[in-house]
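Just one protein chain is left out here, and the rest sit where they should.
And then chain A:
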């Protein structure tokens, strides 16, 4: 890799780190200035945007690797299994395991049947 390419890697890495880091320092200063370390001190738009960004990442991640009918059906089956187990257990690990298992079972069943 040429030195120019290394510089591009370092600039991208540093820029990404600063985008993750500087807003933290700004917010910490903001909270300190208000002398209030709780959610009341957080701008309302920011508190709204956090959960919505996670939801948007969820929407993006829903698109399967192969966008055929089998994968979409398996996605629905997997989501349903995840939701059912989450409602019963209210845990983090079991619903994910159940969702992956159901998704895998659906993919393999359909692949086996065709």
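By our rule, a contact is a pair of C-beta atoms (placed from the backbone, for glycine too) under 8 Å apart; a residue touches a chain by one contact, two chains touch by 3 or more; residues count from 1.
In this text, contacts and distances are computed from a predicted model.
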Omitted chain per UniProt, picking from "Response regulator receiver domain-containing protein", "Chemotaxis protein methyltransferase", "4-azaleucine resistance probable transporter AzlC" or "Sulfur reduction protein DsrE", is "4-azaleucine resistance probable transporter AzlC"
Residue list for chain A contacting the dropped chain reads 1, 4-5, 7-13, 15-17, 19-28, 31, 37-39, 41-42, 45-67, 71, 74-75, 78-79, 82-83, 86, 90-97, 99-100, 103-104, 107-108, 111
